[in-house]
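Removed from the display is one protein chain of the complex; every other protein chain stays in position.
Let's turn to chain A:
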Amino acid sequence: MAALPRRIIKETERLISDPVPGITAYPDESNLRAFTVAMDGPDSSPYEHGVFDLELYLPDDYPMCPPKVRFLTRIYHPNIDKLGRICLDVLKDNWSPALQIRTILLSIQALLASPNPDDPLANDVAEDWKKDEAKAIGVAKEWTSKYAKSHTASGSAE
């Protein structure tokens, strides 16, 4: 792990100096390729008022291959499974080196705002979602208040 590409240094610098609204990402002190991310649930979504923890890792071949991202906080979402893995095209086949950490995190936030039960990762959640959306949204809200940190608390601390 000798060389850290300048692109990573630059991205990190910008993430810290000019953070994306509602998202904070800090690199690990021992490994500058590993990031700890805190993401606010988007407004007017079941995840509103919750702060979700994620981990993000930049593999050796980054930016030729996508970063690895995972939710650490439990979340009830048809495209995110129990282990926190995320089903998102730009994290897999549609990755392009023109994308970056910032855009990926924004895509994930957008995924929270618009769940896609037709292309599920967590099948049981997706079924619930399709059967009774109102009820599923209720569960998602419940999980958010149960597992995610409260947005207002962290907001006032800053």
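FYI, contacts are C-beta pairs under 8 Å (C-beta built on N, C-alpha and C of every residue); 3 or more make two chains touch, one makes a residue touch a chain; residues count from 1.
Methods note: contacts and distances are computed from a predicted model.
S.K.: As a check of understanding, state which of "Tumor suppressor candidate", "RING-type domain-containing protein", "Postreplication repair E3 ubiquitin-protein ligase RAD18" or "UBC core domain-containing protein" is the UniProt name of the chain not shown.
M.R.: "Postreplication repair E3 ubiquitin-protein ligase RAD18"
S.K.: Can you work out which residue in A:31, A:123 or A:150 touches the chain that's missing from view?
M.R.: A:31
S.K.: State which residues belonging to chain A touch the missing partner chain.
M.R.: Spelled out for chain A, the touching residues are 1-7, 9-14, 16-17, 27, 29-32, 34, 60, 63-65, 94, 96-98.
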